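Of the protein chains in this complex, all but one are displayed in their positions.
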Amino acid sequence: MERDGSMTDSVVMRASDLENWSTGAPDGARVRNAPAGDIEVVDLNAWFGNHRALRDVNLSINGRAVTAIIGPSGCGKSTLVRCLNRMHEEVRGARVEGKVLFDGRDIYAPDVDPVEIRRRIGMVFQRPNPFPTMSVLDNAVAGLKLVGGLSRSELRERGEWALRAAGLWEEVKDRLHEPGARLSGGQQQRLCIARALAVEPEVLLMDEPASALDPASTLRIEELVQELKERYTVVIVTHNMQQAARVSDWTLFMLYGEVVEFGPTSKLFTRPDDQRTEDYVTGRFG
Amino acid sequence: MIPAAGVVRSPGVSRARRIRDRAFTAGVWACGAIALLPLMLIFAFVIGKGAAALNLDFFTKEPNPPGVPGGGIVQAFIGTGMIMGLAIAFSVPLGLLTGIYLAEYGRGRTAGFVRFIAEILLSTPSIVAGAFVWAVVVVAMGTFSAIAASIALTVLMWPILTRATEEILRLVPDDLREAGLALGLARWRVILRVVVPTAGSGIFTAIMLAVARGMGETAPILLTALGNDFVNTNPGAPTDAVPLRIYFYAGSPVVQFHALAWGGAITLLAAVLVLSITARVLSHRQLKRVH
Partner (left out) sequence: MGASDAPIVEKAGAPARRRGRTRVGDAVFKGMTRIVAFGLVMLLVLMIGVLAADGVRPFREFGWRFLIGRNWNPVAGRQSFGALPFIYGTVVTSTIAIVLAVPVAVGLALLLNEVARGWLANIVAVLVDLLAAIPSVVFGLWGVFVLQPAMDRTIEPFLANTVGKVPLVGPLFRANVSGGFQGGDVFTAGVILAVMIVPIVTAVGREVVSTVPRDLREAALALGSTRFEMVRMAVLPYSRSGIVGASMLGLGRALGETIAVAMVVGNSLGIHVSLFNGGYTIPAVIANEFREASSEGLHKASLLALALILIAIALMFAALSRLLVRRSAALVSGGPAPPATELARLEGAA
């Protein structure tokens, strides 16, 4: 993939900037040799019609780690995560400018097919959204069927793998042919995670995945996120600061469409650099 | 712990998938072209042939006998005006009141039933409305008439106005109703003084659309107004109408009448389109104001 020279420089600059303060990063997050699902966001701006939802966002997300995005409602955290797999542009009147480099390649380059990007960067939404007319198993392999080329037994195998990966297999192995909509809310959300994992993405974006769930299901999802980071880059949007503190290695705090602070979770929650971050994480506003 | 995946990562979007997607996109655009081709052809012919037929006589004279060139269809314009005026006078109050009932008082099963009836009445075949009104009004009056025709059109326009009024009134925010009630206004006053005026232009739009629909109807008028070669201003007597005239002349063996038919078509089409387009523009603006 050809890249603009000056662009590369600026990316390198940022990456090295990051190096300076990332020493406190948890282990496992720093394997930087192979393409590991790193994402660089460069001068990203996003609009809904005339409303500018993101302002000059620059950011470097590490592969095989969990990055949480926090901030008050309307701060652009969902928009940012939806820009990472080109879902933002699916909203009528929505527009994006800037670059998102995924393993060094700009996903907004004209020759890039958003369909391929979305397969490599999976997404789990706020509300569980299994396909209501499909069975549990069919939901799990819905994405794989698109790619095609797999026999029924292979599909079943991969479905089982995805359901195990989402920690749902034991609960549904006897009801694989029931409609997915018949599962409980928490199970439905894990089914959606299984569906996203089945196509083997490199990154998993989660847009407030537990906000519609009860505490027990939320805990189950959080445990799952911890397991997933061994294989995947996970970006999780949450309005729940405790959740961000519990599950993430890195945390990004946003306000009014801008990045206020980005750093290791432990640092951001204990010794933030910015006064606004401190106010927010200590609950003084938002 | 997450077990390892069994299969290697799948490649990008395959060629076959891309082709299917492109074929789909091309297919739906082709559907658009197929649907709009007749529209373009109809416009082209109606404008091309109709414009040639228009002149002052067309709007001011009665038709000439076969063999005598020229003439117009003034009796049809007057008839259509009379029939539509009466139809509006009958159908607008009925449609508005029914729409108000459904939007403001309509709760529960009874209202649901009325709504359902209004919906399916939208599909009343227009010729049946004509036959029905013939059996009731023409037989009772002993003659075909503009009144009978306007009642036949009312049968068709009432459900249209009902559904449109209900939908528009539902767009009026409840705060306004509550504000009115909180002022101590009676509910019916709130409806007539606050809700209906707020929805005003929307209701006007609905009336325009219903008129556009009624004005182009031929079949029900055929069975109730009969048609007339001469100007008639008595609503209780057989009356002509523009669509009726087009129908008669299109089937006429006399070639000079074909031009009059096309002339009728271009005037009718222009009137209907002006009403529809204005209604669209207005309702667009209304929507913008509500949101």
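Every chain is named by a letter (A and B) in the order it is written, and numbering of its residues begins at 1.
Throughout what follows, a contact is a pair of C-beta atoms (placed from the backbone, for glycine too) under 8 Å apart; a residue touches a chain by one contact, two chains touch by 3 or more.
Source: prediction; values computed, not measured.
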item	value
Option touching the unshown chain, where B:Leu54, B:Val128 or B:Leu282 are the choices	B:Val128
In subunit B, positions touching the absent partner	13, 17-18, 20-21, 23-25, 27-32, 34-36, 38-39, 41-42, 45-46, 49, 93-94, 97-98, 100-102, 104-106, 111, 113-114, 116-132, 134-136, 139, 155, 158-159, 162, 183-189, 191-192, 212-213, 215-219, 222-223, 226, 243, 246-247, 250-251, 258, 261-262, 265, 268-269, 272-273, 276-277, 280
For subunit A, the residues touching the chain missing from this view	85, 87, 90, 92, 115-120, 122-123, 125, 127, 129-135, 138, 142-143, 145-147, 177-179, 181-182, 192, 195-196, 199
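Methods note: only the chains that are shown with their structure count from here on.
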item	value
Geometric centre distance via CA averages, subunit B-subunit A, whole Å	51
Subunit A contact footprint on subunit B (complex, rising order)	1-3, 5-7, 9-10, 12-14, 16-17
Complex interface listing, subunit A residues touching subunit B	113, 115-116, 119, 144, 146-150, 154, 157-158, 161, 164-165, 199-200, 227-228, 230-231
